[in-house]
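Okay, here's the structure, questions in a sec.
The complex appears here minus one protein chain, its other protein chains still in place.
Let's turn to chain A:
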Amino acid sequence: MSVDIRTNSVKPIRNTFAHLARRFGDKPASRYQEIAYDVQSEVNFHYKPLWDPDGEIYDKRRTAITMADWYALKDPRQFYYGSYTTTRAKQQDALDRQLDFAEKRDLLRQLPEEVRAQIVFALLPLRHYEWGANMNNCFISAYGYGTAITQAAIMATTDRLGMAQHISRIGLLVDGNSGESLTRGRALWIDDPAWQGLRRRIERLFVTRDWFEVMVAQNLALDGLVYPFFFQQFDKHIAASHGTGLSTLTDYLLRWHEETAKWVDATVKTAAAENEQNRAAIVGWFLAWREAGIDALKPIAERVLGDAAEAALGAVAAQLDARAAKLGLKV
């Protein structure tokens, strides 16, 4: 038997906010739309920022990119804070089971010493790469234009801190919680010649003032090389002779990168399609940072993959170029 509950239904006088109705018509808006669109102030700013006396608090001129509507840069994942945190929490629950499994079985500690040393050499300096990426994404959320981009960028910022912490955990699984691998990773990042190319590029991004260039450089070009290189190529290299223990822990990073790439790609593609000047600027940035990234990875690749380095890097670069082509960045 079904029971019809009679509810007091009242017809609303409007279905959504006026600024959303102007964009999408008067129909119920999604929770993403309610926060992503138009919440940032646009006009009638009161004071000149002491940290940028020639600009406004929110200023479209902090990038060479121009957009008729900055809200075209929407996030295809439609993340708002609630969906973002619940998604990450769920992923973290799954990851915790992997970490627990790896710890109980000593999956990484049981690897031969030279393999553990290789993992430390290849992965632990990436904690600092992630911390740099955290800072660069925070730059985008600080100086970007429009709620849509700043909210996605602060999520990317906290994500990168999370990734740095996850890599730290891999280190602790290798060193049995002594923290030695973290110390070693830090020393490599700061002093080892093989890692200096990448650190130099990350520091270069710290003084790059155009936030969209930072977006293209960090999130498309560098990440588009670093993630596939370390978490596909290097991981495959370890797995080939030592099983997939490490893969169970790096898979999370790879999946995170695939998911975030949807946002990065949509943002870059939309901006590039907006006008020819945008496209030219983005192509210029992309090419320069792609080159820089390949240069930076070469010495690391040679150290960890030896003769296989060139092929691995070539595969990674081809993957990135195919992705760029899809974004309209004809190279």
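Convention: contacts are C-beta pairs under 8 Å (C-beta built on N, C-alpha and C of every residue); 3 or more make two chains touch, one makes a residue touch a chain; residues count from 1.
The rule we apply is simple: contacts and distances are computed from a predicted model.
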Choosing from "Manganese/iron transport system permease protein", "Phenol hydrolase subunit alpha", "Phosphate-selective porin O and P" or "Sarcosine oxidase subunit delta", the absent chain's UniProt record names it "Phenol hydrolase subunit alpha"
Of the candidates A:T63, A:Q118 or A:S141, the residue in contact with the absent chain is A:S141
By the document's definition of touch, the residue of A:R61, A:R97, A:R204 or A:K262 touching the omitted chain is A:R204
Chain A positions in touch with the non-displayed chain are 7-10, 12-19, 21, 31, 34-35, 38-51, 57-58, 80-82, 85-90, 92-93, 95-96, 103, 106, 109-113, 127-128, 131, 134-135, 138-139, 141-143, 147, 150-151, 154-155, 157-159, 161-162, 164-166, 168-169, 172, 176-179, 182-183, 186, 189-190, 199-200, 203-204, 206-207
